[in-house]
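Of the protein chains in this complex, one is absent; all others appear in place.
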Amino acid sequence: MTSLTSPAARAAHPPVQRVVEVSGRRPVGAYVELTLAAPEIAERTEPGQFVAFAVGGPTSAHLLRRSIAIAGAADGAVTVMVAPHGPGSTWLAGLQVGDTVDVVGPLGRPYPMPSDGTPAVLVGGGYGAAALRGLAARLRAAGSPVIAICGAASADRLSSVDELGELAEVIVTTDDGSAGRQGRVTDAMAELLTSRAPGQVGVVYACGPMAMLRAVAEAATTAGLPSYVAVEESMACGVGVCMTCVLPVVGEDGRTRFSRSCTDGPVFGGDRVRFADVGTLPWDVVGADAMGVVAP
Amino acid sequence: MTSLTSPAARAAHPPVQRVVEVSGRRPVGAYVELTLAAPEIAERTEPGQFVAFAVGGPTSAHLLRRSIAIAGAADGAVTVMVAPHGPGSTWLAGLQVGDTVDVVGPLGRPYPMPSDGTPAVLVGGGYGAAALRGLAARLRAAGSPVIAICGAASADRLSSVDELGELAEVIVTTDDGSAGRQGRVTDAMAELLTSRAPGQVGVVYACGPMAMLRAVAEAATTAGLPSYVAVEESMACGVGVCMTCVLPVVGEDGRTRFSRSCTDGPVFGGDRVRFADVGTLPWDVVGADAMGVVAP
Amino acid sequence: MTALDTAVDMSTALGAAPIPSPVLTASGCSANGAELEPFVDLTAIGAVVTKSVQLWPRSGRPTPRMAETPSGMLNSIGLQGPGIDGLLADDLPWLADRGVRAFVSIAGTRVEDFAALAERLRGVPGVLGLEVNISCPNVESRGEVFACDPVAASDVVSAVRAVADPAQPVYAKLSPDVTDIVGVARAVSAAGADGLSMINTLLGLVIDPDTMRPVLGGVTGGLSGPAIRPVALRCVWQVHQAMPEVPILGMGGIRSGLDALQFVLAGASAVSVGTAVFNDPSAVARVHDELAVALAERGFASLRDAVGYAHR
Partner (left out) sequence: MTALDTAVDMSTALGAAPIPSPVLTASGCSANGAELEPFVDLTAIGAVVTKSVQLWPRSGRPTPRMAETPSGMLNSIGLQGPGIDGLLADDLPWLADRGVRAFVSIAGTRVEDFAALAERLRGVPGVLGLEVNISCPNVESRGEVFACDPVAASDVVSAVRAVADPAQPVYAKLSPDVTDIVGVARAVSAAGADGLSMINTLLGLVIDPDTMRPVLGGVTGGLSGPAIRPVALRCVWQVHQAMPEVPILGMGGIRSGLDALQFVLAGASAVSVGTAVFNDPSAVARVHDELAVALAERGFASLRDAVGYAHR
């Protein structure tokens, strides 16, 4: 199999760890958008990267860091879009202006840029759309026409539609039809790919739930388009030391390795992530033999 | 040894457990005075009782309850004076108006009342003075003349001097002389007991650190006066189920038992607590023989 | 505890003794029950597991008796209690008068002690059964804890089962501080235990940074609370896996209905809530309610259907 993508390159700057103040807080539908006064993180951030928060304050029973994609990084501030889910993200979403939080970032590999002017489709699911804001801006600055597809289960779980609207043509889908067209982002994407002439889309980027990433990546690959997806795999540290966040990813040598989502990703070539094998140990992963897994 | 005191009786009402809102917060020197909207606790409270807080909120690693004396209970609100010490009390002291906290109370046995009109001396060390406010009011209402001695290491660690001043003659002492007279509460008390004619003091009440309680109780007993002290022993539950908070206390039958500070106290007859033996297992404690301790 | 309007049948049993709720107190964590009356309807819970009683009154150890630890605590109470005479005279009648089921925990330092206690508890009204706390030092074996030696543990259990009231199930309470908990479980089951209570505390230590000595006078103490929950669940899982027919009373860090659910799915047919009661005196009733809701949400018609379900 020849690959449509090259592995994303490391970010230009190493991360820093800082205790920062929450300088803004805004409920957005089902989410909370937090702005953090974190100049050293903001100035290092490239689109696609994320930060990792310590949660619960000094009395916390929750040790592990929570990873959140960076939605915006400008003017010394970093913006994130938090969906309250379990205890950690609920605590984050409850932070108030003036509270402080320990954050590490920017982390992970940014989205690779296409050659200038390449038309791009960005697909964001739920709060994942927020993580595409920086990328959309950078693509536009490089002369790329950008179409963004924002999808969610319902209207209150959409994010960044307005912000992306300033940079791109935006298509909105919701599962329940409460906003935009009823259906999934992949329906909209399939339609888009068939309706446009070849060459009108040169690259696909996605951020969102794993099932969506899989569908988007498969659609792009089938259409012969390179795609880059920012995965969301369970992480304990975010900085590459715990090995909990691995996915089976095909390397440049064609061999599959358990790669860390935090330091080898979160951005991977959509055709490199073996989505169907996530959660299993395929025999052809490097080192599977030492685990007693034999070729069928 | 005949005893000058009878064991304190149980409170009239059982405790309740409620999640309550902080309705007031006021830094007072080194302390923070919190007011809680807790009508069911307030209406049940008798002087000398305490409440026990769960600390750290939903993400907390701290399981054990923190016991805090009730300083005031009126108009549906309970007031407590918190000294930030370790993680739990620091968290409590950081609560803001509108925050909620899980509290159980009122707990423990109240100060026994003397016969109406008995002149009383109240001795409060540090935040312990706050816990004497309700008692002073009740004594006054029962026609007792009240003298309150408030002591602390320094001026910022005094509490409730003004509140007690409205109900009693107040003598202030600080170790460093930064307020009132330089010295310890026991110096002031000794002076008071010698300067007044016999019968001008009929009973002594105290609340504060264990070393102070011991000194006050010994002085009172030496003077032939009954004393009641509200002890501060390390507690895990506050409600009588864990057995961590025991002290060697002489019962009405003259035998010493390991008695729970939370349910048999916190108010004990000052001549009944074997202060010198705290932290040891004297042979004559009921059941010491089963622990292998033999009479000397 | 309010009867919840979930259709789930929450009844279960300790050995052959039926109980209406699978949620019990844990020995030593709710005294002998009375103190919880303001917070919990004691007649509605599975049973009050009483503080381990010995033949004679015991003072317990000197203070400090505890240290808070991350998501847990260390204790060294030393089995303070009134002795069996006191229990029979005061605590058990108090419970029986109110219709509260008592599961009586017994402890000793010799095999004969345990047997004598079981004998004294025969036919006592309200006594549902016995929990044998074998996490005690065996004076006849240089103080080695009974529960750490399958032979000593079995000796206690068979002596107790021999004299105990036949209507009273006998549960052996296991310690996690062993290399092979399944081995101990097999031994005590073979010796006649009707069920297993697991787990007791883990042996731990905390040093006071100020005195620079161990916090507890007894140097080491027992670690309990949510911190140890994964260890407790592993023990329940392993034993249920090896002996699915042996009833298990699961405990160790249970704080919520979802925690209790994990124990049930791992193989416990009832659970005890211990240290969490110190945090929340109404925990036992709350855990029952939350467990009922959790079972209903997952489509279980009865608690019994969920026991061991994670092994499917």
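Lettered A, B and C in written order, each chain numbered from 1.
By our rule, a residue touches a chain if its C-beta (ideal position, glycine included) is under 8 Å from a C-beta of that chain, and two chains touch if they have at least 3 such contacts.
Note that this is a predicted model, so its numbers are computed, not measured.
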item	value
Contact set of the excluded chain (shown chains only)	A, B, C
Omitted-chain contact residue, chosen from A:V97, A:A211, A:V241 or A:A276	A:V241
Which of A:E43, A:D102, A:D156 or A:E191 contacts the chain that the document leaves out	A:D102
Omitted-chain contact residue, chosen from A:A30, A:A61, A:V170 or A:V250	A:A61
Residue among C:C136, C:L223, C:V246 or C:A283 touching the omitted chain	C:L223
Missing-partner contacts on chain A, residue numbers	14-17, 54, 61-65, 102, 104, 233-234, 236-237, 239-247, 257-258, 263, 278-281, 285-291, 293
Footprint left on chain B by the chain that the document does not show	61
Contacts of chain C with the absent chain, listed as residue ranges	67, 69-72, 74, 148, 177-179, 202-207, 209, 212-214, 219-221, 223, 225-231, 233-234, 237, 253, 258, 261-262, 265-266, 294, 298, 309-310, 312
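The working rule: only the chains that are shown with their structure count from here on.
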item	value
Chain pair with more C-beta contacts, A-C versus B-C	B-C
Most distant chain from chain C, judged by the mean position of its C-alpha atoms	A
Centre-of-Cα separation between chain B and chain A, whole angstrom	56
Separation of mean Cα positions, chain C and chain B [Å, integer]	34
CA centroid of chain A to CA centroid of chain C, Å	47
Junction residues of chain B, two or more chains touched	61-62
Residue numbers of chain C (touch at least two other chains)	70-71, 226
